[in-house]
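Each remark here refers to the structure printed beneath this line.
With one protein chain removed, the remaining protein chains of the complex are shown where they sit.
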């Protein structure tokens, strides 16, 4: 049964964010040849990560004490995510990486508007919610949608220099409670919310993933931009749209610079690594 | 005295969830023979855990930094749980396992609907709440129930690949407060809540345990499924049912892959272990 | 001046709860003779703790990651508590004990009903609140009470197998605020609350201690029972009484098995220690 | 401009509370002579702390796991506080002291009643708030006050055995908000609040310090008493006065026993140190 209160979603990449603090002093203390070997092994592993329709792994430095290194693994399923996590864990470099936090989610397209449309359309065809015909028709529509947006479910990770990640919830307060708001109002607010995002479309790429049932917040948001001040302007502006004012709850923010796996030795040398054309 | 505000419960397995971070670098640094010995001892212990009506121990990897390894011990009583905890602690492998969190609970069947029915039935028989006859009759009904559902109180752990665990509370807010809601309304909400679970019955197996008086949240929930996206869809849909909208509070979520004890060496080798037919 | 809004209390044992994580791997790694010596020294110390009217120390294992070992010291005063803490700290075993948390409190009898009665009685005798006569008469009544309940202020620690400890507050919310409720209503709620406790009297022994001014919550609760499911049933039922519904706030719960000091070697050997008749 | 909503304050000692966990096992493992040397150096330093009008340093043991040792440094300014912190840090004993928490504040006399009086008086003299004359007259009154209460701003630390420290806030809630309450009501509530303190004057010495702009809570409170049960009775009674019921928010509580610097060797030997006449 497709509960008419619940917006449909389509799922793509499985995502694992890993944040590590780097034990710089210990890396710096390694004899040159050994350091070269340790870093070389990691670089080869990172350069050999799955690509294209098998996934991607984004590397980024982080600013501040919450972590030094961020890895974002996109994979086809949780088995492949677990494999990525284990592969990092058994690197010789792992001895110098302290996991500080992480995030498990699945790339998600929320379909507020479309869910309403399908429900209306099926209603007009006389199909009753909860009936077998209704559910079959609904599933067919969703399968069609999935084919249509497949590229957005398994997109390439944006090659922009600056990265920002934060998790968020819709508020479930005693007074203001997103889940008690009628479907149409929620759909309207999400539409308005989306307009702000589209206004910044040229300057920032958003990757939204769902983590209900997987991690401690309901969604994860990754932003990629050439100029980090755009993160501030975008998130600030969104704070004034109704969906955020009353219903947005935001977790910790992580900010850093994306870089290429081939630059790992530069980074482990304590210099800022570059993002090369890929 | 059976307080008519309080739903009756039946209790089964005592449960201990243990989450560990694995010190991969240190395991990887062990000389081959020693590692084999350490892992072999653990595998033998895990393969020798109680089975059938004496209990079970589920092994799972975890995604992210909250832990690498999850053990779920089901036992007949707290003495046996404590024995399981101590047995893990004195393994040679324990040196490489850092406990990150845990959960103590008892498998529970909440009997909202039935509690109401028994109270009504006894009332119709003219038995007064608080009287000795009423209590004796009530206890007899409960003993009968217990016999009837014994299999669900001491069930076999589901052999599905994906595992999700989270603790939860019923909200005790200054405005919205589950424990101030009349019994009938609570029973109705639980009935609606249960329908969603049943809708997913084929795709997911739920194990609900009570932890009031044992741990920091009121209930623990384990979900087992072949496809992890089902966790997201199920928990998301439940968020819109009234019992959850206003009264559900959710703790941290743990997600991973169940595997067989015989695969422990594969896992300690840094590869994704399989779940074999059991 | 005896403020008529404030219920009187009588104080007994000073209590210190100490929770430790045990470094099992390091204990297990000790050569046999050395381990025997370390454990022997601790066992002798524990067996030599004050008894009878000088105090008691309860030993318990703990389930889960919040700690492995719980010590509850009951002493005549804070100097003796501090001595107990220091004695544990300088044991050779202390090297293997990591303090994870603790609780400082004083065993307390809250006298809601009686406070009201004394105030009424003194009022009927024409004594005015705040007058010297009133205060002297009040103090005399309290001294009398103290003599009467001395045994409950310096009780023997219950020799039951299962232990449960949790701290709690009365809510001080912006809407629901225990301290703003009139004395009579509070007294009535505490009376109802007490009835549930009495209903379980045969199955569970409660030790209530006050920690306002000493530790981070207002009260500490220790429950002792032969069957741990009773903890769940008792605390669950209490959640529905008005004093708890709107005004009870509960801290972390600790659960474990009481054992005898003479069993310390069994425990340090990684096996479940017994509680022997004392 | 003296904002008539803001009560004036007078400031005295700069205060730094330092809480340390003691690494007992490591101290105990030191060879006798070396331990004597390490402890001797610390004792000499502590005995040489500034005294009289240059400051004071209180030493206390702590009960429980939040710390073993408490140092309260009172100094003329922040430079001197920083010097005290650095002096502790470079002791040989510091290797055995793990900082667990701390508190930075300045001894403060809040002048609710007097602020109102001055404002009224200056108003009666026809001086307008915000005018230069008003401000000059106000400053003169405050300077006069300061001379009058100088002894209370730079008091001697009370030589009582038991110490209790906790930080607190005035609530800034969405409904109950101290800073939105009119000045006169606040002044009235503080007056009532002060009466309770005065009732216990013989039994307890209070040291109130302000930490707005310095640390995470708004005020710090130190209580000194011969009998620790007085802490419980005082703080409990205060919980019922209006300023606390609706507007008091309390941080963690630290409790322990004051002792003399000359007793440091006794303490480092794992025995309870005494407070000697000073």
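Note that the chains are named A, B, C and D in the order they appear, and that numbering of residues resets to 1 at the start of each chain.
Heads up, the rule we're going with is that a contact is a pair of C-beta atoms (placed from the backbone, for glycine too) under 8 Å apart; a residue touches a chain by one contact, two chains touch by 3 or more.
What you see is a predicted model, and the numbers here were worked out from it, not measured in a lab.
K.L.:
Decide which residue listed in D:102, D:145, D:203 or D:262 touches the omitted chain of the complex.
P.N.:
Going through D:102, D:145, D:203 or D:262 one by one, D:102 is the residue touching the chain not shown.
K.L.:
Can you tell me which of D:53, D:144 or D:174 touches the chain that was removed from the display?
P.N.:
Looking across D:53, D:144 or D:174, the contact with the absent chain belongs to D:174.
K.L.:
Which residue numbers on chain A touch the omitted chain?
P.N.:
The missing chain touches chain A at positions 21-22, 24-25, 28, 61, 63-66, 68, 162, 164, 171, 173-176, 196, 199, 223, 228-229, 231-237, 239-240, 244-246, 248, 252-253, 255-257, 269-272.
K.L.:
In the full complex, which residues of chain D touch the absent chain?
P.N.:
1, 3, 5-6, 9, 11, 14, 16, 18-19, 77-79, 81-83, 85-87, 89-90, 92, 94-95, 99-104, 106, 172, 174-175, 177, 179-180, 210-216
In the analysis below, only the chains that are shown with their structure count from here on.
K.L.:
What chains, if any, are shared contacts of chain B and chain C?
P.N.:
Touches both chain B and chain C: nothing.
K.L.:
In terms of residue numbering, is the interface formed by chain C and chain D classified as same (over half shared) or different (under half shared)?
P.N.:
Different: when the shared numbers are divided by all numbers used, the fraction is under half.
K.L.:
Can you give the whole-Å distance between the Cα centres of chain C and chain D?
P.N.:
29
K.L.:
Hey, how far is the Cα centre of chain A from the one of chain D, in Å?
P.N.:
Computed from C-alpha means, the inter-chain centre distance equals 47 Å.
K.L.:
What are the residues of chain C that contact at least two other chains?
P.N.:
174-175
K.L.:
Among the chains present, which pairs are found to touch?
P.N.:
Pairs of chains that touch one another: A-B, B-C, C-D.
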